[in-house]
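All protein chains of the complex are present and in place, except for one that has been dropped.
Then we have chain A:
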Amino acid sequence: MWRGLWTLVARAARGPRSPRPCTRQGSGAPAPGSGATVFALSSGQGRCGIAVIRTSGPASGQALRSLTAPRDLPPARKACLRLLSDPRSGEPLDRALVLWFPGPQSFTGEDCAEFHVHGGPAVVSGVLQALGSVPGLRPAEAGEFTRRAFAHGKLSLTEVEGLADLIHAETEAQRRQALRQLDGELSHLCRGWAETLTKALAHVEAYIDFGEDDNLEEGVLDRADSEVRELEVALGAHLRDARRGQRLRSGAHVVVAGPPNAGKSSLVNLLSRKPVSIVSPEPGTTRDVLETPVDLAGFPALLSDTAGLREGVGPVEQEGVRRAQKRLEQADLILAVLDASDLASPSSCNFLDTVVIPAGAGSPNGRSQRLLLVLNKSDLLPAGGPDPSADLPPYLLLSCLTGEGLDGLLEALRKELAALCGDPSTGPPLLTRARHQHHLQGCLDALGHYKQAKDLALAAEALRVARGHLTRITGGGGTEEILDIIFQDFCVGK
């Protein structure tokens, strides 16, 4: 059992051996995973104007010809109008645009065909059934097109993830980030690091395998050391940015907090443009944490409404207060709401002292928390504004009732969120997944072990661990790559 497991792992360890086509000379074996041709409805389910059906694989041309018989294949990558008919019965199915993408210049790298048919369910299922009847075709499994694209080197692993995100991008900023990742920017960066690391590792390996017998030039290890140092600096800098990409992908946590009856729920409803929370003039209406995903000025956010913070209430509300406080600790951004007309009350003062002021001073655990102070119910204020004796930090005035001040709030939110999530159209590519961050941190830790290693075999192992982490992001990472560098850089052998 143990042995079996190790074998499995060892196979995976050697990098993208099975999913990638063998590029070695004289390879007679076909690329694993190819062979079958798959088809699927690529646009969304349900009634729609146009539905797109795609095929990928060696029989794509045959499929296209069968459905458009007696016409021949259209010119490559040119949209053509064709009558589709069932190859078995000859029954006409639809008049549709068809496209022919001969491999490798296609999305998956294989021969691909696209049928842009009318979106009625009868047409779609008719075409799908017709395709199913063509020999060598089968329905695609979930993600199979992307997987094939990956297998043919059309996409790297981060690009695959970028594509998945693009399909699910709900906000503008997410879409821009997904597009950038799809462009391979993160992948490019990681690949650059992986190359540096592979080179450093190759030099250490060369020193182990050939240092004794062959004349490697001087300073091979020194060069590896300095490459590792540079990499440490680059990774460290990037990791400091790390949470931003993740926030952008899954949404920043924005927590609305304040004393009871300040109008927190009204603000939540206003920002989410729907009645998420029950609003009443009675203090303590919201007793639990209510979450709603919203698009705030183009950024994804998870908006939490919390119970008003006060003491000496019943057990249910107390639990609500406890949850509210916990949520506050996890918040990326706090929207602190106070009743502008009630700033002198004990609950307002208490809130200012315990939440607003400490956040401005930076929290004791070192994590700086962003906070926007909103004074609600500005409609109740006299013309001179809030009581000047309250000695407030910077604030925004808002009336949830009239909507006055909302534009100012949204602009302030946009600035805060842009800082939190990073502006996806500028700056270095962001780490959009916890996975990326985890592996970069793992890589950095392993580089630390490299420097402390007792012997060279252990040092090399640390680099192997580091490289393993990086290649979990980009794919690749077989041992042959190391040997290629060794033989390219050194004259070794007896």
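By definition in this document, a residue touches a chain if its C-beta (ideal position, glycine included) is under 8 Å from a C-beta of that chain, and two chains touch if they have at least 3 such contacts; residues count from 1.
Methods note: contacts and distances are computed from a predicted model.
Its record in UniProt calls the unshown chain "Protein MTO1 homolog, mitochondrial isoform X2", which is the match among "Enoyl reductase (ER) domain-containing protein", "Cytochrome c oxidase subunit 6C", "Protein MTO1 homolog, mitochondrial isoform X2" or "Centromere protein T". In the complete complex, the residue from A:94, A:205 or A:339 that touches the missing chain is A:205.
When the omitted chain is restored, the residue from A:287, A:310 or A:472 that touches it is A:472. The chain not shown here is touched by just one of A:152, A:327 or A:464, and that residue is A:464. Taking the complete complex into account, residues 3, 6-7, 9-14, 17, 19, 22, 24-29, 142-143, 145-147, 149-150, 155, 157, 160-161, 163-164, 205, 207-215, 442, 446, 449, 453-458, 460-462, 464-465, 468-469, 472, 475, 479-480, 482-483, 486-487, 491-494 of chain A touch the chain not shown.
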